[in-house]
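One protein chain is absent from this view; the other protein chains keep their places.
Presenting subunit A:
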Amino acid sequence: MKKVGNHNSISRKLFLGLALSLIFSLTSFAQEAAVAVTDAAAAPAAVTGGDAVKGKELFNANCAACHKLDAKATGPALRGVAGKYDMPWLYKWIKNSSDLIKSGDAQAVKVFEENNKAVMSAFPQLSEGDIDNIIAYTSEPKVEAPAPAAGSAEAVPGTASSESGVSNNIILGALALVMLILVVMLFLVNQVLSKVAKANGIETAPKTPTTPIWKAFARNQFLVLVTAVFLLLASAYFVYGFLMQVGVDQDYAPIQPIHYSHRIHAGDNEINCKYCHSAARVSKNGGIPSLNVCMNCHKNIAEVAETTATPEYSKAFYDEQIQKLYTAVGWDKTTQTYTGKTQPVKWVRIHNLPDFVYFNHSQHVTVAGIECQTCHGPVQEYEIQKQFAPLTMGWCIDCHRKTDVKMEGNEYYTKIHDELSKKYGVDKLTAAQMGGLECGKCHY
């Protein structure tokens, strides 16, 4: 019985500790889950009608560069355009609007004036039948936001995965609760048993004073020595580990003022990194793209497609980010003009080399032809941009030792390459053999 009592007190503490750490890990899970926003994806619009389908094709090929159905773009919105103008006039206008304006047609001049005098390309290749098809497409009624019945089928995948996240938490919570109940029960059972024992007149053996384990331990000098050595080594290991990560910002992923997803742009849409980060080709700095580069596409793309939304980030969330861009550059999407009221976006810098290191993007990107992903990681998969590489000196040196210098088509290196490859007796030189390890190359 004596032993049972001892066991109990130790196991009680252990259980308590386990339960506590479970509870804490639970709360930190819950914090992360709270950030995620879930919205049901909406069902895409259904298209019906024979002519309108052909019309959509023609519209997308010929008109969509400047016209949208429901919003003003370079040209006016076209839904219901047949109700505003009669067909013979529309034929003439579409086939050659400039001629119609020049001929002094009052309606044509008015339309021209209303749309910032943007000249519409002539489409002599469209037959009247083609134009009828296009008009049929533009005359289709707007499909309203999906009804709940239609939406539910689409919404299933989204809610299912978000539910799995919730159920995980529920399971963990239940486990923690069971653990807690077990601890309490153990405690109670112990009490009841000792009460029963007392009632039955069985004396629980009085605790005989034995040497406590720590005293026995302290008397064994060899054990103390070994433990001390072990503890010192272990703490040295952890202290070293801690000191080595000071100033290393690997995996740093700050919250940016506009939630820009590299996954959508560089991944799904396969836009080249250097389209936006054009400075990386020609300058020391990789460059944060100026917002006019965003507007090259987003002047036209005011909202994301339904398919872009993920269970974690809804369409409304992404649309809000595009709206933030519009606010920053002062773009009024209803009139399709710049208001002139701009606000700088305070991006948070992620990759930041210390001031005492020189690094040049153009030298690595253009001259050496290194892929952006080598240092920045699989950016095309990042929803939230983070620092992939540690950016420590050891990391730089390591790469310089391993990477062969790209000599093809670069006469600048020819002479030095020949001399050095003779000196080292190799065919291909690494960056290190070219002097890539000299202190003064990066620190001066």
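Please note the rule applied: contacts are C-beta pairs under 8 Å (C-beta built on N, C-alpha and C of every residue); 3 or more make two chains touch, one makes a residue touch a chain; residues count from 1.
The working rule: contacts and distances are computed from a predicted model.
K.L.:
So one subunit is absent here. Using its UniProt record, which name fits best from "Phosphate transport system permease protein", "Glutamyl-tRNA(Gln) amidotransferase subunit A", "Quinol:cytochrome c oxidoreductase monoheme cytochrome subunit" or "Fe-S cluster assembly ATPase SufC"?
P.N.:
"Quinol:cytochrome c oxidoreductase monoheme cytochrome subunit"
K.L.:
Looking beyond the chains shown, say which of A:Asp251, A:Glu381 or A:Asp418 touches the absent one.
P.N.:
A:Asp251
K.L.:
Among A:Met87, A:Ala118, A:Ile171 or A:Met393, single out the residue that touches the unshown chain.
P.N.:
Residue touching the chain left out of view: A:Ala118.
K.L.:
Thinking of the whole complex, not just what is shown, which of A:Ala65, A:Ala216 or A:Ala316 touches the missing chain?
P.N.:
If we include the chain that is not displayed, A:Ala65 is the one touching it.
K.L.:
Check the options A:Gly104, A:Pro344 or A:Gly440 and report the residue that touches the missing chain.
P.N.:
With A:Gly104, A:Pro344 or A:Gly440 as choices, the missing chain is touched by A:Pro344.
K.L.:
If you put the missing chain back, which residues of subunit A would it touch?
P.N.:
Missing-chain contacts on subunit A: residues 13, 16-17, 20-21, 24-25, 28, 60-66, 73-74, 117-119, 245-249, 251-255, 268-272, 274-275, 278, 282, 285, 288, 290, 292-293, 295-297, 299-301, 305, 344, 346-347, 349, 352, 354-356, 386.
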